[in-house]
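Next up is a structure, given as structure tokens.
Yeah, one chain of the complex is gone here, protein chain that is, but the others are all in their spots.
All chains are identified by letter, namely A and B, in their written order; residue positions are counted from 1 within each chain.
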Amino acid sequence: MSGDEPARAGPSPGRAAGEWGRADRSGAPPENWEAPRERWLSTAVRPAFGPRSVLLEVAARLLTPAILVFSVFLLVSGHDRPGGGFAGGLVASMAYVLRYIAGGRRELAAGIPMRPNGLLALGMLLVCGTAAAPLLAGHPMLEVYSYTAHHLPLFGEVKFASYLLFESGVFLIVVGLVLSVVAALGARMEAEEEEIRGRRRSGGAGAAKGERP
Amino acid sequence: MNAPGLVLIFAVAVLYSTGFYLLLQRSLMRVVFGIVILGHAANLSLMLTDHAITLPPLLTGKDGPISDPLPQAMALTAIVITFGVTTFLLALAYRVWLGDDNDEVPADLEDRRIGRLSEPEDSS
Partner (left out) sequence: MLLPAILALHAAVAALLPLLADRFGARIFLLAGLPPAAAAVWALANASGILSGAPVTAGIAWAPALKIGLDFRVDGLSLAMTLLVSGVGAIIFGYCAAYFRADERGLGRLAAIMVLFAGSMLGVVTTDNLFALYVFWELTSITSFLLVGHEDHKEQARRAATQALVTTTGTGLLMLIGFIMLGTAAGDYSISGLVADPPEGGPWLTGALVLVLVGAFAKSAQVPLHFWLPAAMVAPTPVSAYLHAAAMVKGGVYLVARLAPGFAEAGVWQALVLSVGLATMIVGGWRALRQDDLKLLLAYGTVSQLGFLTLLGGAGTQVAATAMIGTLIAHGLFKSALFLSVGVIDHETGSRSISRLSGLGRRMPLLAAVATLAAASMAGLPPLIGFAAKEAALEAFVPGAAPSPPPVAAGAMLAGVALASVLTFAYSARFVWGAFAVKPTVAENRAGAPSPLFAAAPVVLAALSLVLGIAPALVDHLAQGYAHALPAGHKPYHLALWHGLTPTLLLTVLVVAAGVALFLKRRAVGRLQNAMPRWPDAEYGYHLFLHGVYTVALSVTRRSQSGSLPVYLGIILATILALPGVRLVAGLITGGIAVPGPEDGLRIWDSPLELLVATVIVVTSIATVREHRRFPSLILLNVVGFGTAGLFVLHGAPDLALTLVLVETLTTIILVFVLRRLPTTFSVRPDGWGKRLTVLLCTAAGSFIALALWLMTAARSGDPVSTGYADRAGEAGGTNLVNMILADFRALDTLGEVVVLVTAAVAVSSLVLLNRRDRVVDESSAEPAVPAPGNAGGTGEDPGPPGTGALALPVHTAGAEAVGGEPAERDPRRGPESDAADADAEAPEAPEAPEAPDESEGPAGGRRGDSEQGEDSDDER
């Protein structure tokens, strides 16, 4: 993996001059000294900040599923314990932020199930749908319906309520918000940085500008 | 009813003061910091409406008074909204920085220009 990486990245603009931050320009340790030799994440890894780190990658790999499960737990149990849609959404987005920090923006792109705008849209749909649905039945807006299943195999007594749908919408919106922000302020900027650096390195840009048009 | 402890009040006073101070700075990042701190101050203010140390508002069957859940719900909403606003301001600050290469709030030139219109046009 690590051997493969520079080979492809070499020609692309940002790689050679150590664009991963000031650390490796000033740094005594050779670049990538703590990069893992195994493949832990799904894409060719370029972390958001600094060089690759085995610790981060392993943590991201191992923790992501756990964090996501925990976020769903917070969401579902929100009515009886601390948690709920907001907290759940924040935790879930934490998983993706971790992944972004460890693996860079393409890792983030590969990891999320749908684009942030899609999450926002789906969340809004859920929230507004749940809010408006009771109107169809002539009930006031945001009326809560619930159903308790008493003998569900394995789970026993389980209560289903429409506020769970509402909370799921909130959950998705929070995730969508955080991912939009990370995409805009993190990934986007990172991409631009790379781009600018690539141009500066290429040099003679001014002359080219004159000739081109 | 009884008022919250003086220590808390003092903390809230300091939070508001520092928040205001940061808000009055020219650097946009410090303004963002000010908003964040003011958010904390506001949330604490909401909490102060129910001050005594009580059990969390969970109906777990334990005896004892539970704290008022409504300010908590409001504060929760406020926290998340503060987060949204903060990110927006960050994007704004970043954009200003891109344009000016500093993150300072520029003076509103239009206001200045209006102010300089000492000689009114002939409005007849």
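Here is the rule we use: a residue touches a chain if its C-beta (ideal position, glycine included) is under 8 Å from a C-beta of that chain, and two chains touch if they have at least 3 such contacts.
Just so it is clear, the model here is predicted, and its values are computed rather than measured.
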Residue of A:V69, A:A110, A:L135 or A:A149 in touch with the missing chain, whole complex considered: A:A110
Residue ranges of chain A at the interface with the undisplayed chain: 4, 8, 11-14, 21, 39, 42-44, 48-49, 78-87, 90-91, 93-94, 97, 101, 105-106, 108-112, 114-118, 120, 123-124, 127-128, 131, 141-142, 144, 146, 148, 159, 161, 163, 166-167, 169-170, 173-174, 176-178, 180-189, 191-196, 198-203, 205-206, 208-209, 212-213
Missing-partner contacts on chain B, residue numbers: 1-27, 29-30, 32-33, 36-37, 40-41, 43-45, 47-60, 66-70, 72-77, 79-88, 90-95, 97-99, 102-105, 107-112, 114-118, 120, 123-124
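By our rule, only the chains that are shown with their structure count from here on.
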Computed distance of Cα centres, chain B from chain A, in Å: 27
Chain B - residues contacting chain A, complex: 56, 58, 76, 80, 83-84, 87, 90-91, 94
Contact set on chain A toward chain B in their complex: 80-82, 86, 174, 177, 181, 184-185, 189
